[in-house]
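Here the structure comes first, spelled out in structure tokens, and everything after it is commentary.
With one protein chain held back, the other chains of the complex are shown just where they sit.
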Amino acid sequence: MSVLNPSIKRPNLFKFTVPMVAAFGAIFGFITGNIYHQPLIGLFAGVIVGALLAMGLDRLAALPRWQKIWGTSAAFAVVGAIFGGVGGIVGGAVVGLSMGWFTTWIGSGRYRAGVPSYYTPGQVLWHNSFLFICAFVFFFLIAPLLPVAWLSFNAEDFFTFTPEMLSFKAEGYSLKHYYDFLGSDEWMVPLKNSLIIAPIATLISVSLGTLAAIGLSQSHVPGRQAIMAVLISPMIVPLIISATGMFFFYAPLGNWLQANLGLNQAFVGYVKVILAHAVLGIPFVIITVTATLVGFDRSLTRAAANMGADPVTTFFRIQMPLILPGVISGGLFAFITSFDEVVVVLFVGSARQQTLPWQMFTGLREQISPTILAAATILVTVSILLLTTVELLRRRSERLRGMSPG
Amino acid sequence: MSDTTQEPMLAADGRPLKQSLARALRRQKLRALMLIAPLLIFVMVTFIIPILSMLFRSVENEIVSNTLPHTVVALQEWDSSTGEAPDENVFRHLYFDLFKASEAKEHTKLGTRLNYERTGLSSVFRTTGRRLDDMGSDFQDPLEDINENFKEGAFWYEMLSGEGGEELLESRRALWARLTGESMAGDIGFTPSPQMADMLPWATRAYTDFAIWTVIDDQDVVAEEDPWEAVYAGLAQDLQSEQTQTEIAAYDGPGAQALKDAVANLDQLPEVNFKAAFIDAKEDWGTTDLWSTMQVFSSNYTTGYFLNAVDLELTPEGVQAKPENQQIYMQLFMRTLWMALVITGACILLGYPVAWLLANLPMRTANTLMILVLLPFWTSLLVRTSAWKVLLQQQGVINDILVWLGFVGDANRLILMNNATGTIIAMTHILLPFMILPLYSVMKTIPPSYLRAAKSLGATNWTAFWRVYFPQSVPGIGAGSILVFILAIGYYITPEIVGGTSGIFISNRIAYHISSSLNWGLAAALGTILLVVVLVLYWAYDKIVGIDNVKLGG
Partner (left out) sequence: MKLVTKLMTPLAAATAIAALSGAAVADDHMSSDMTIVSWGGAYQDSQIKAYADPYLEMNDGVSITWDESSAEAVAKMRAMNEAGNVTWDLVDVTAASAMRLCDEGLAMEVDHDEILAAAPDGTSASDDFGDLIVSDCFIPQIVYSTTVGYRTDLVPEGTPEPSNICDLFDLATYPGKRSLEKRPINTMEWALLCDGVAKEDVYDVLATEEGQEQALAKLDTIRDEVIWWSAGADTPQLLADGEVFMGSTYNGRLFSAIVEQDQPIGMLWDAQVFDLDGWVIPADLPEERLARVKDFVKFATDTQRLADQAKYISYGPARESSAPLVGKHAELGIEMAPHMPTDPNNAQNTFLYNYEFWADYRDDIDAKFQAWLAQ
């Protein structure tokens, strides 16, 4: 992939581009025709439209690519509007977008952009199919989030696309579920609880887990396998068993803390949930950190020791920076484990420690309401924003440091 | 090396090198253990011990002997093959055991426990529990008619208390403690008289039980309370014995007159026949089925739950298969394993190309695409599952689109959920990031030059991939698979929501027994079996791939 072809030849218009685009058009034509129960007519219409589009856009070779694509999309949308109203516009725009993109992609020869010039057509075809497969998997990953976001604007209290929503009428939509989420203690308190519990639990599992992983990576550890099995066990015991088992342990522990240390009940409640979640996060930290340590060059610590660094300095200055990525990704898994955990907290926690997943769980069970979807949409948006910001900052710092992107 | 035999090699500090090395090794080991210790202790205490104690419930069965201690002993001599219910002796013990249990409200727990093994026992215990007072009142009323003193709590206290009966008191207290699970410690203000314990054994024992319960649980003063009906029943039972009658004739301590009156008017008391009384309360007591179930499950530990968990049952005739219409667990275990396997396979198929793409794209593009992998990860499992419900149901998005496009008739919408398909699709989606991330981190370490080298040496694309690249990515597949498989096997919320009846896992049954049927013993047995399966897989994985090769992103 890294071997880019410097000069891409435009393929022959009539031998390649027109048939390809016509075939692509045929697929759309067939599907569209099928809606009106005339698949064959649609197929022929698609072939003709595809061929014409390929030739038409070839004439406009001088125009920038994006203008061709959006132009096609707009043209298709207008046709769609004539036949199918608002839905037709959307459908037409989408079909136009794909047709336009495909035509320019094929027509300009960009489809060979990612492969070395010596590839045979078969290899190019395989390469591009592979990309399509990947695109499909990414779509599969993201697809369920789309209806979530869409339905969160539902004006009704069900998880159902109403006819008003489908015809894009304003009365089918409302922000009431967002008001419900942002404006009520019912949701804000659980959110706050989750944001208290998850980071602290993560901190505990990461610090203890990292130490233990370093210990485990030493060359002579008696009973290494057994210890490893014990530390991994929270991941493999079915959660419902863990939940009840832990309940019986944490309840007397809580009583003891309250009676002997004079801690108040709410605080003890948090402690219990945090400890339970910390244990559940530990296997992830152990697995990731030991994995990073496997490739760790031990001569580095020896070199540091040779130069007079004490073990603590060695750890923080040499070892830690190198295994940090493993530690962080372990921490991420641990955080998600806590942030998305519902079974254990239902047992171990009490109403005051109600977390976001708990609230969602009772919400789903007792009263299905799109407020849950609004909550999810907000969380997803926040994480997109955060992830994008970080990526942008990273690129900026790379640019500042004069590193090439890549 | 030959001269080392004469003079050991010395380390810098003058010690023999061997010794010095051994010491260093020991210190190294110690340091490693010191690093591991905090976490190990933490996990041991906060997880392993609670889990083991939970799993211990799968064999624990002390409830029968704790609730009916004397009955269980008496029942040992009974032979279920005679076809006759046990004799009066067993019923007599049953009465006094059960009376105590019903005062402490433990008898219904026993009923529930035995009901797991034999339908209908729950109501036998509950119904009988309500009749126990009446059974005692049958004796209390005539006794009080014979001598008014029997009405007085203080009279009983004076008659039965004495010195030197600590042994009896403590043994009764121990039985109470076993029954209630509490210590029952404390000053009772009553010690049974050994003389009375000899003369009126049943009444004294019943009164001692009453005294302990009155003081410890109700926090009343013994002498001021009227005794339980069981004490009167005990006295009536004692009075049947000729030896007791002779001893009463010679007795002149407190309450002597009342006892003598009672002996003189013995004909006013109804016949003492606990067996008849129990059968009258609930006729099931006259059947052998009930008693043989009790006998089979009277030991403190049982394999019953485990047998139930594999569709077998423990009967007086030994271990038998359950009736076919009640066999569910083996099928569920098989289905769980099979579906977890399918889900793992689907994750490999979908995850491998994506991980390969991410590992081979320029950093900038890869990072952007990685957001797509991580987004679902940041979305609550519950939300994603409900989203799949919206997508997959018959009036859902996918079916709507297919119908709109004309590929599927409105009448023949596809059934994509409430079956195994739904579970597999939703869980593949949920677990896919757990496959992609480890695969990605392993593939990232495979130098692309290997592939190019293979190709330049004349390998086709396929050969280069299959013979060079793929073997190096196997640890990633292994790590992802074990992670996905183990997580899948224990899931229950997603199957519950989209799985219908044919797409649920064994965990759903475990959850059902924990929170709905309250059969925790069976839940623990099912959980233990599941855990053993996972541990065996984990062990096999460790042997084949090595757990060190597991990588989760990074």
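First chain written, first letter: the chains are A and B, and each begins at residue 1.
Criterion: a residue touches a chain if its C-beta (ideal position, glycine included) is under 8 Å from a C-beta of that chain, and two chains touch if they have at least 3 such contacts.
From a predicted model like this one, the values you see are computed outputs, not experimental measurements.
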Among B:N265, B:S299 or B:Q394, residue touching the chain not depicted: B:Q394
For chain B, the residues touching the chain missing from this view: 104-106, 108-109, 112, 115-116, 119-120, 122-123, 126, 181, 325-328, 331-332, 363, 366-367, 370, 374, 378, 393-396, 418, 496, 500-502, 509, 514-519, 553-554
Chain A residues touching the omitted chain (full complex): 156-160, 192, 195-196, 198-200, 202-203, 244, 247-248, 251-252, 254-255, 264-267, 270, 324-325, 328-329, 331-332, 335, 339, 346-347, 350-352, 354, 362-368, 382-383, 386-387, 389-391, 394
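One rule holds for everything that comes next: only the chains that are shown with their structure count from here on.
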Between chain B and chain A, distance of the C-alpha-averaged centres to the nearest whole Å: 37
List of chain A residues in touch with chain B within their complex: 1-2, 31, 34-37, 39, 123, 126, 130-131, 133-134, 137-138, 140-145, 147-148, 151, 159, 161, 208-209, 211-212, 214-216, 218-222, 225, 227-246, 248-250, 275-276, 278-279, 282, 284, 287-288, 290-292, 294-295, 325-326, 328-330, 332-333, 336, 340, 342-343, 356-357, 360-361, 364, 372-373, 375-376, 379-380, 383-384, 387-388, 391, 394-395, 405-406
Touch list for chain B against partner chain A, complex: 25, 28-29, 31-40, 42-44, 46-55, 350-351, 353-354, 357, 360-364, 367-369, 371-384, 386-391, 397, 400, 404-407, 429, 432-433, 437, 441, 445, 448, 461, 479, 486-487, 489-490, 492-493, 497, 507, 510-511, 514, 520, 523-524, 527, 530-531, 534-535, 538, 542, 547-554
